[in-house]
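In this view, the complex is presented without one of its protein chains, the others remaining in place.
As written, the chains take the letters A and B, and residue 1 is the first residue of each chain.
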Amino acid sequence: MVRAVGAAELAPTSYAAEVRAERLDIRAGRRMVIKELDLSLSTGVHGVLGPNGAGKTTLIRAMATVQRPAGGTLELLGEAIGNRLDLRAVRRQLGYLPQEFGYYKRFTVREFVEYLAWLKEVPKAGVPDAVQHAIERVGLADRADDRLKTLSGGMIRRVGIAQAIVNDPRVLLLDEPTVGLDPAQRMSFRELLQDLGKQCCVVVSTHLVEDVAAACTEVLLVDDGRLVFQGTPGQLAEAGSAEDVGDNPTERGYTALLARGRSW
Amino acid sequence: MPGALGVLVLLTGLIGGLSWLSAGDISQGPGVLVLAMGVAVMSVTLGPVDIDLERTAGFAWLPRRVVHVLLAGAMTIGVTAAMYLALADAVPGSSLLRNGIGLLGLATFGVAVLGVRFGWALPIGWAILAVFAPGDAGAVVRWPMEPVDAPSALVTALVCGLLGAGSYAVSGARRVLA
Partner (left out) sequence: MSLRILRIELRRSMARVVGPLFVVAALLLGYLLTPLLFRGSGAWDLQWNGLVIQPRHLLTFIWAFIVGFGALQGMRDKRSKVGELFDSTPRPQWQRAGQLAGAFSLSLLGGYLAFLLVGAIQVATNATYFPLGVLLIGLVGAAIIVAGGLLGLGIGRLLPSFLTPPAAAMLGMVALAFVETERESGFALLSPSLARIHDVQAFHTLLPSVSVAQLVWFTAIAATGLLLFVARRRWIRAIAVVPPLVGVLIAVPLLPGDPGKALAVDRGAVELVCADGQPRVCVTRVHEAKLAELVEPAREALALLGKLPDAPTAVMESTAQAEDGVQEFVPEASGPVESRPADFVPISYDSLIPAISLNDAAGPVDERFSLLLGAGTPACRPHDEDRERELGARQAVASWLDGELRLKDASDVDYAAAVQEIESANSWAKRAWAALRELPADVQLERVAAYRSASLTCSGDLYSVLVDGAR
């Protein structure tokens, strides 16, 4: 599948990292969920780990430009978002799979992905190819013309991934993408992730530690709104010792780092 | 259901108020419309909370549905009667009962056949038809507006009532995706 390369993509990038946060505060309701977080993410697959309520979803929502930061700076593709009203240029380069993925049940897979391509302002001429390519990448080509309401939960999740990548985003945000996928699907999803991570900045939130270990180039550990750890999966594994809770080195590293963070 | 009751009371007040303002006779048109609106709004509550749960749970759904429908009907008739009491001092009990049975039957039939999202269209549709149809449209079309002793109107109401009660009690709300 050959895709036309736009001028914007050929232009040299003027930013060092696709996502950059500095002393970032994000509020959800009255509670400050993300507190003074510093972050810099570039091309690759970044797994965001953390216990429930740590602020993973809130962080991803802010990167998806859905949630406005309360303080600090958040830069996407070199553009500071926050007070900016016009996020169109940045949003064209985003792919987002929300934790709760809403969709029109009467649409077919192809129609829905095409609809999202339209919403993401993918140039008209490239839409049919981009849609077909995205559907093929998530392995739904044989169900492309079925209504979404006839699909199983795992397939819907894959539709969610297909719509997220249909515009070949520079920043791809996936919130719990593996929920509802069976083991085989998760394996192929990891391959897809690694593949995607070669071209763009992928941020995956999950609580499945083994997904991170297998597919990510970098791990971010978030706890109570703060970044507790940033490093490679190898470094995460090294952080744990035999005394820590967990079935494998990565899990032991995870619990060790969380415990250390808590004791501060 | 409390939300539905709230909306019902609000709209009844509105219709009552407007018909009082325009000094019309509330015993006919507005009464039928309030009743239709009542069963329509109540019909929305007839859908199951969770369809899959209802399908699988070993629960005696039939009596529950019957109670639910009767409760909805009682509330609607009660609110309409209250409007009569507030505006006209007298409640035309038997025609209210006949119209209540007929319209509730249409609503439950609508919910069973079309689902909660569209079920309301049946009672509202027929009520509007009855109220605004030209006088020579016939007693079956205009059944809620006919005098209490009109046999064809009573039969129509009872048929609607039975049809609704039967279909809803047997199958429940039609499964429709939101």
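Side notes on the structure shown:
Here is the rule we use: contacts are C-beta pairs under 8 Å (C-beta built on N, C-alpha and C of every residue); 3 or more make two chains touch, one makes a residue touch a chain.
Not measured: the values here are computed from a predicted model.
Touch with the chain that is not drawn comes from one residue among A:E111, A:E210 or A:D224, which is A:E111.
Considering the full assembly, B:I124 is the residue among B:A81, B:I124 or B:M145 that touches the omitted chain. When the omitted chain is restored, the residue from A:L119, A:M187, A:V245 or A:A259 that touches it is A:L119. Against the chain not shown here, chain B presents residues 3-4, 7, 11, 14-15, 18, 22, 24, 29, 33, 37, 40-41, 43-44, 47, 116-118, 120-121, 124-125, 128-129, 131-134, 136-137, 141, 178. The omitted chain makes contact with chain A at the following residues, 61, 64-66, 87-92, 94, 96-98, 100-107, 111, 114-116, 118-121, 124, 127, 163.
To be clear about the criterion, only the chains that are shown with their structure count from here on.
Computed from the mean C-alpha positions, the centre of chain A lies at a distance of 50 Å from the centre of chain B.
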